[in-house]
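Inspection log for the structure reproduced underneath, given as C-alpha cells.
Excluded from the complex is one protein chain; the other protein chains are retained at their positions.
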Amino acid sequence: MVDLNVHIGDLQLKNPVGTASGTFGFGEEYADFMDLNKLGAIYVKGLTAKHREGNPYPRMAETSSGMLNAVGLQNKGVDYFISNIWPRIKHYDTEIIPNVNGSTVEEYIEVTEKLNEVEGINAIELNISCPNVKEGGMAFGVSCPSAMAVTEAVRNVFDKTLIVKLSPNVTDITEIAKGVEDMGADAVSLVNTFLAMAIDVKTRRPVLSTVTGGLSGPAIKPIALRMVWQVYHAIKIPVIGMGGIMNATDAIEFMLAGATAIQIGTANFIDPQVTLKIMDGLVSYCEEQNISKISDLTGQLRNI
Amino acid sequence: MVDLNVHIGDLQLKNPVGTASGTFGFGEEYADFMDLNKLGAIYVKGLTAKHREGNPYPRMAETSSGMLNAVGLQNKGVDYFISNIWPRIKHYDTEIIPNVNGSTVEEYIEVTEKLNEVEGINAIELNISCPNVKEGGMAFGVSCPSAMAVTEAVRNVFDKTLIVKLSPNVTDITEIAKGVEDMGADAVSLVNTFLAMAIDVKTRRPVLSTVTGGLSGPAIKPIALRMVWQVYHAIKIPVIGMGGIMNATDAIEFMLAGATAIQIGTANFIDPQVTLKIMDGLVSYCEEQNISKISDLTGQLRNI
Amino acid sequence: MKQIQDFKFSGYKWLNYSTYILTLKTDESVAGLEPGNFAELQIPDAPGVFLRRPFSILDVDHKKNTLSFYIKIVGKGTRQLGKLKLGDKVSVIYPLGNSFTVNGTQKALLVGGGSGVAPFLLLGRKLKKHGVDVTFLIGARTKEDVLLTEEFEKLGKVLVTTEDGTMGQTGLVTQHSAFTDDFTFDKIYTCGPDPMMKAVARIAKEKGIDCEASLENMMACGIGACLCCVTETIHGNKRVCTEGPVFNTKELVWLI
Partner (left out) sequence: MKQIQDFKFSGYKWLNYSTYILTLKTDESVAGLEPGNFAELQIPDAPGVFLRRPFSILDVDHKKNTLSFYIKIVGKGTRQLGKLKLGDKVSVIYPLGNSFTVNGTQKALLVGGGSGVAPFLLLGRKLKKHGVDVTFLIGARTKEDVLLTEEFEKLGKVLVTTEDGTMGQTGLVTQHSAFTDDFTFDKIYTCGPDPMMKAVARIAKEKGIDCEASLENMMACGIGACLCCVTETIHGNKRVCTEGPVFNTKELVWLI
C-alpha cells in the first residue's frame, strides 16, 4: 500500500492529484464520468466579487500540443457560489478549493472575506496570473511588489490555507515566489497559462476575440517543469505543480522537480477520466520503485 | 509575379525566409538538399571570441511538438570562422549573417570588431538570449539595462546592419525591444528558445547534462507570435519573427503579426527542404490574396 | 447520463469526395439520446489534432450498438477521421447537449446547409412519430453537395436550393419560394453556417413563429466545464455544449 497523502499548509490531501481551476468547472460537470471523491482536490472555476460575463466568443483556439483560452473569468460572483453552488458540492469527500480573482486588491479582499466565513472551505487559491482580463489578474502576478501587496492583503483576512497561483509570464518566477512566501502564503501553485496568440490567415484576423489568450497543454510542460524546479529550490513552502500534465509520467516529473501536489488542467478535456488514470499510474510507479510514501518523491531529482 | 523583397536595416533580402542560427550550421550542411542561393538569409551558428566546446552530452530532448537543446555555443571561435569557414560560404548569393555571442561585453565587442572588417558580411545578429551558457548569453537579454549596454557597445564598433536577438524569457519583451532600438539596433529578431527542462522518471535525472535547456518548435509558436505582435506595435525598426514556424501558414501568421522577415529553425531538422516549401507557399498565398509585394503583409492583422 | 465509451470503426459510406457517414460500433449498449445531441470524438493517431472534435449524432442503432455521424472534411481532424481502418478504436463522449423541442408543432420546416443537415434525421423521425408534417429545405452550393435526400424523403417533403442551379431552385436557401408561397409552417428548425441560420431566424421572426437553431461553436471540453463555447443570449452567455447546441433564436443576441 502506497501512502498517497500529501500536506499543503493545514490541508491533508488524500492524494496529490487535483484538477486545475477553469478546466473542471465546479466538479459536477465531471460527476458522470468519475467518482469525484477520489480526487485529492478540486480547484474550482475562478470567482470574482460580482457576476462577470467573461470575454466575447471566440474564446479558444487549438495549437500544436496545446490550446489557447480567453474565457476571462466568466462566473456568477462569489455570493452566488456560496449560496447556490457550494451547497451542491460541499458534500464531496475531497478538498474543494475556490480560485479567487479580482481587478483590484479590494475585490480580492472582498471575495476572500466571504469565503473565509464558509465552513468546509479550508483553502483558497489566489489567482494573480489570469492573462485574460483587462484589469487585475496577471498584472498583479508579473510584478513582485504588487504580487506581495495582494498576498499580504488577502493573508490579513484569511485564516486558512492560502495558495498563491503564479504567472509564468515573468523573467524570474522565483522572485515572485519568494515575495509571496514572505507575505505569508502557505503554498504556491504554478503555472497559469502563457500569454499567446493565434491568427487565421484566411481572414487575417486574430482567432480570439481578445487577440491574445492563455496557452495551456503539453506544449508548455517543459517550461512549467523548469519553473517548478526553480521555485522548489527558492522557497520553503510547498509547490503545487501544473502545466501540460497528461499522464502519470508527467505528474512524476513535476513531483521529482519539486511539486508536493499537482493539478491537471487541459488533459481533462481530452479524457475526463485522466485524473483516475494518473492516480493509478502514480501508485504503480511507487510500487515499481519501492516508494512507500508518495511525498518522498517531491524534489528527489538526482544530479545528472 | 509577387515581389518577395524585404528590407532590414541596409539589407535588401531577396525574400523574407531565413534560417535560424544554430539550426542550419553554416549553410553547407544543407547544400546537398537545396540551392542555398534561394534563401533570403542564412543566420549561421553562434560565434564567440575563442573556441568553445559547448556543454557535455546529452544536449537534446524531444518534447510535445518541440525539442530542448543545450548545445551551449560550441564553435571554433570567430577567427576560425573568418579564415576557414567564411571563404567557403561567402560566394553564396544570399545574405550570410553571423550570430554574435559573448560572456562579457568585451567579448561581444571583440567578435563584432572582427566581423566588422570582413567584406561581404553586411549584418550581424547579436544574440543576447542564449539560455545555454553559464555566463553572459541570456543574462544580457533578460535585463533592460544590460541589453541596452551591450547593444550600445556593439553599435559603437559596428557600421553595418545590427540585428539584436531577444529572449522570450522576460516579463515584458517590448521594454527590451524599445531599449535596444534606442541604442541603435537596426532590427530585432525574436524569439530565442524558452528556458525549459525534461526529466527521465526511470533514472530520476534531468535528461540534459545542463538540467535546463532551450525549448523550440511549434510548441512555442503561439507565445512567439504574441511577442512579435507586441514588439511590432512597440518599436519602429523591423522585426524578424521566429519560433516554431513549420510551414507557409505559420510564416504568414508571423508576418501578419508584424514580422518583416522570418527565420526557420527546428523545422529544418524535420524537413531540410522546408524553407523552399515555405517560399512557394508564401508566393501562392500572395497570388490567391492578390498581394503583389510580400512586404505589404507585415503587420496587416485586421481587427477581430 | 453522459458517458465515455470506446467504439470501434465499423464502416464508411462516402457521399461525395469530402463527405462521409462514419459508423462506429460498441460491444456494450448505446446510451439513449435525443435529436440534437452531439458527441465528442477523439480521433486516433491524428497528428496535429489535440482536442476532441464535436459532431452531431446522425443516427443510432440500439440493436446493432452503433452510432453514426455525417462528417464533412474541413481540416486535419475530419480528414484523419476519414482514414480509419477496421479495428481502430474511437473514444466517444456522448450524449451531449440539449435537444430540439417538438411540443405543439404541427407543420415544421427543417432548413439545413452543409453538414448542418446531420441532426435532421433523428429530428425528422421524432417529428414524424409525433404526427408533425415535415418539410426539409436543403441548401447547397451544387448538386453534389445535396446529400441524404433519400433518407429525408422517407420522412417528409424535400425541397432543395443550389447556388449554381444544378438542382432544385437557384440561389440561397432563404430565397426558396417555400418562404414566399403561402407559408403555413408553425416552426422552423435550422442548422448550418451561421449566416444561413441568422437569415432563417430573421424570416421566422418576420413570420412570427418559433425557430430553433443548432449552433456549432468551437469547443474544448464539450461537457460544460471550460466555458469556451459560449454564445450570447438575452440571459447572458450560455454554453453551447450544455445549454445548447439548440437555442430558440428569440433567445440569441444575433445582430439580425
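Here the chain labels run A, B and C in written order, and each chain numbers its own residues starting at 1.
Quick note on the criterion: contacts are C-beta pairs under 8 Å (C-beta built on N, C-alpha and C of every residue); 3 or more make two chains touch, one makes a residue touch a chain.
What you see is a predicted model, and the numbers here were worked out from it, not measured in a lab.
**Q** Of the chains that are displayed, which are in contact with the missing one across the whole complex?
**A** Output: missing chain touches B, C.
**Q** With the full complex in mind, choose from B:62, B:93, B:175 or B:280 the residue touching the hidden chain.
**A** Here the residue in touch with the unshown chain is B:62.
**Q** With the full complex in mind, choose from B:9, B:25 or B:299 the residue touching the hidden chain.
**A** B:25
**Q** Since one chain isn't shown, list which residues of chain C touch it in the complete complex.
**A** Here the touching residues of chain C are 45-47, 80, 85.
**Q** Taking the full complex into account, what residues of chain B touch the chain not shown?
**A** Contacting residues on chain B, toward the hidden partner: 22-25, 29-30, 32-33, 45, 53-54, 56-67, 69, 71, 74, 217, 266, 268-273.
Just so we're on the same page, only the chains that are shown with their structure count from here on.
**Q** Moving only to chains each one touches, count the minimum steps from chain A until you reach chain B.
**A** 1
**Q** Can you name the chain whose C-alpha mean lies closest to the mean of all the C-alpha atoms?
**A** A
**Q** Between chain A and chain B, what is the separation of their C-alpha centroids in Å?
**A** Here chain A and chain B have centroids separated by 34 Å.
**Q** Let me have the rounded angstrom distance from the C-alpha centre of chain B over to the C-alpha centre of chain C, please.
**A** Taking the mean C-alpha position of each chain, the two centres sit 47 Å apart.
**Q** In angstrom, rounded to a whole number, how far apart do the mean CA points of chain A and chain C lie?
**A** Averaging C-alpha atoms per chain gives centres 36 Å apart.
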